[in-house]
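Yeah, one chain of the complex is gone here, protein chain that is, but the others are all in their spots.
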Amino acid sequence: MKKRLAPAALAVAAALLAGCGTTALPYAREMGDMALLRTMGVDAGEKEGDLRVTVSTGKRAAGLQGEGQPPLILSAEGGSLSSACLAMQGLSDSYVFYGYVDQLLLGEELALEGVQTVLDYFAQDVELGLGTQLWLIRGDTAQGAVQAGEKTGVDSRLSTLQTDSEMGAAGVTRTVGETSASLLEWGSAYLPALRAVEQEREGETALLEAGYGVLRDGRLVGYLDGEGARGLELLTGRTAADILEIELPSGRTVVRLTGAAVQWSPEFQGNDLKRLHLTCRVTAALAEGRRQLEEQEQEQLRRALEAREEERLRRVLDQLRSWGADCAGVGSQVGRADPARWEKLRDRWTRLFSTVPVEISVEVSLGAR
Amino acid sequence: MGILEPERTDTGPHPRKEPRFDGPLTLESLGRVFEGCVDYMERQVYLHGDRERTVTVCYLLGMTRNERLSDYILRPLAQDPALSRAPEEELFSLLQYGALYNLAANRRTALEDVVNDLILGSCALFFPGRADVLTLPVPTEEKRSVGEPENEPALKGVRESFVESIRTNTAMVRRHLKAPELKIREHIVGRRSRTQVDVLYLEGIADPETVERLRRRLDNIDIDGVEAAGNLEEYLVDHLNTPFPTMPYTQRPDRFCQGLLEGRVGLMADGLPFAWMLPGTIDQFFKTGQDRAFHWMTASVLNLVRWFCALVTVLLPGLYIAVVTFHPEAIPVKLALSIVAAKQEVPFSTVFEVLIMLLAFEVLQEAGLRLPSPIGATVSILGGLVVGNAAVEARIVSPAVLIAVAIAGVAGYTMPSQDFAAALRLWRFLLAILASAAGLFGLAAGCAGLIYHLASLETFGVPYLAPFTAGAGQPQGHPNLLRPPLPRMKWRDGARHTENRRNQR
Partner (left out) sequence: MKQDRISTRQLGALLWAGLMAPAAELLPAVTLPLAGRAAWLSALAALPVVLLIGWTLTKLDLSRDGLAGAVCRGMGPWAGKGVLLLYMIWGELLLALRLRLCAQRLLTAGERDGSLWFFLPAAAALVLWMARGKLSAFARAGQFFLAVLLIVAAAVLLLSLPQTEGEHLLPIWWGDLPNAARSALPVLGVLGYGVFAAFLTGDLETARPGRNWWVLWSTGGCALLALSQAVVIGNLGPALAGQLDSPFFALAKSVGVEGAFQRVESIVAAVWTFADLTLMGLLTFAIWRAAAGVNPRLRQKPAVTAVVLIAAVLGIAAFPDGISAEEAGRGIALWGNLMAGVVLPVLVLLISWGREKMQG
């Protein structure tokens, strides 16, 4: 019985593999034939409800010691993200592979209409992941931004921005997963925004930081610039390197912010929220200037810093409250401070956030370099 | 069979004829047995010059030691005055009990025994008119001198290795283990070769069941001759359908004695310059003789490196195929870009490239074994630099595949046991083929199959994976990936049931 079983099993296996080989077994793709995409941009399409997807590879090499080829930039429009991505396959002679996409650019128009579908697609698709960095293009379409890097590819600039942010030299960066989670939890989120600017010297377009965009219920409600952007960074505790120059009697002194921590304490009267207290502890270090400052000068320095940070916090809170967007997770911090009462006001939080008075106090501690 | 093959009639094994030589015990019948053998010698000797008393000395030239035969057998026969004076009936017992200066003297009454003794290097004394014969063992000790073990080099250990003479080997073992409990039991295996096979064990430490099982299996072997290691191995193992070796062997007496002290049973065969230690579990194939000589931390790290290399050699080609062709996103971006750049002009698919490279590696290895050493160095330069470099520059293969296969091959060379490395090479091919058919699922299924296959192997009642799995009836031994310091290795973990498990205070 065993002797007849083995050849029979082999015959079945051979028939299966040969006959159904193309459909039953997984399909092997050659890497040499693939276009490895690094950046994806999504815009609102021309027709209602359509989406336009623009993708770009990074710099490609044509052989081991070959010189770089210009990046491949493709663009396709479809009724949904999946159809647009599929349409992309027909546009190029190599197989378009989405597994390495780690930058996603959203056009301003699309952000105004709603980004939830795009974020959901990234969560569900097999090749795309939640770790992709998310950027908002201000005043332009994502297609324009992607095509701006036609010679060198835009992904290197974006990954530099990401690394700088991790080192504390540039603004905060967000991933698709973080943004999606905060939209689902708090109904609102913030994203870094970029602007495409013409460089006069080289004639190229560069992407520069342009504050943060604030989303509410998946739609863009406004931008935070300048002082408001710095305030948002303080609020989330991730300060970028921030400089204050001040004229002291002993000379020009430059101070750098090295860290910030905020704490919210709610003040309840019965079960009603009367007031919110925001305490912000900032640490700063002397960057330039005389090393040993006198007591009076230190006090002056501290007060200048406190005033500036308080102004920033006030500005950002005013703007966020005017939009009704709690994108910094204030509600969950209130919940941590007083869980029992938080349960009761969770449903009314958005309204409360916009109306409850906030008192801000900043404490600065100066350290050496 | 088929129409192309000549007719074969299978008659079954010849029945064993016991005894093999049936005639009466006379000089003539002995002459007839050794008819056609030019090394069969007969010498008639006068006892002390007395022409009335003769004995005939028969021996096989080359099997006996000439000086011993001349000095200790023939000289007393010729010069001892007692031999001419004593009555004839007492001659035999005089010679048997001391007139001849030999370590042993045997009285034989059957032709078969005399033939056996002659072949083993004894001389036979025929007395006219007597039916019995006196045989005296005077074997020659020509053998290869004890040298250094070639396959298991030693930096900080014993530099002797086993030789082809079994008595010398057992003597070496006795010198290392001067214990009276060391038992050596002999079996004769092979109808024609009559090879002596010895079973060595320490009584009170080794598992008596294992010894019994081994001895029973040895007695059941009915073959022509033991000329290669496989003649014993393939008859003694529990499973024939696995490439993994289950009987570890060694050329070094110190490693052999260590195995005996752990409770294993040793097996030696005359004519084979190594010894087996049973039962063999998987960790035995990762240990070298140097492990106990180095510091325990060094030895542990080196052991971990060997295990890691075993994983690398069996998994790397399959993993490369699976990841590059089916799941490219698992590769870091920069590596992926360089692989893509390197593969631009290569005409073959990745699967084909890897399999061809693996095959080429095996061909190179096999060719290297056949070449005499002067040519070997030239070929390695030829193969490695010229052909390999040229192939990469001509874009026939991509360098990434070359590196992956080379790393896998070199990692395979760290295996202390060549048999185990060969089994891993077979499985490396199989896993690469599975990975090329079904990607990572194929590789995972292959690995699951490999693990189950190893888990189902047993050797002399002990599971192959015994050191790593806590099975029923397995007393827990030492950790096997790391070597603890010797004062903490208190248990003998070589035997299944031993009366004496503790090996130190």
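Read from first to last, the chains carry the letters A and B; within each, the first residue is number 1.
Note that a contact is a pair of C-beta atoms (placed from the backbone, for glycine too) under 8 Å apart; a residue touches a chain by one contact, two chains touch by 3 or more.
Bear in mind that the values here come from a model prediction, so they are computed numbers and not experimental data.
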Contact partner of the left-out chain, one of B:A171, B:A330 or B:I403: B:A330
Selected from A:A169, A:L184 or A:I243 as touching the chain missing from the view: A:L184
Residues belonging to chain A that touch the chain removed from view: 16, 20, 23-27, 99, 120, 123-124, 126-127, 129-131, 175, 177, 180-182, 184-185, 329, 332-333, 335-336, 339-340, 342-343
Where the unshown chain meets chain B, residue by residue: 326-327, 329-332, 334, 438-441, 443-445, 448-449, 451-452, 455-456, 463, 465, 468-474
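FYI, only the chains that are shown with their structure count from here on.
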Chain centre separation in whole Å, for chain B relative to chain A (CA means): 66
Chain A contact footprint on chain B (complex, rising order): 324-326, 328-329, 333, 336-346, 349-351, 399, 436-439, 441
Chain B-facing residues of chain A, complex: 17, 25-26, 28-32, 34, 36, 38, 58, 60-64, 66, 97, 99-100, 102, 127
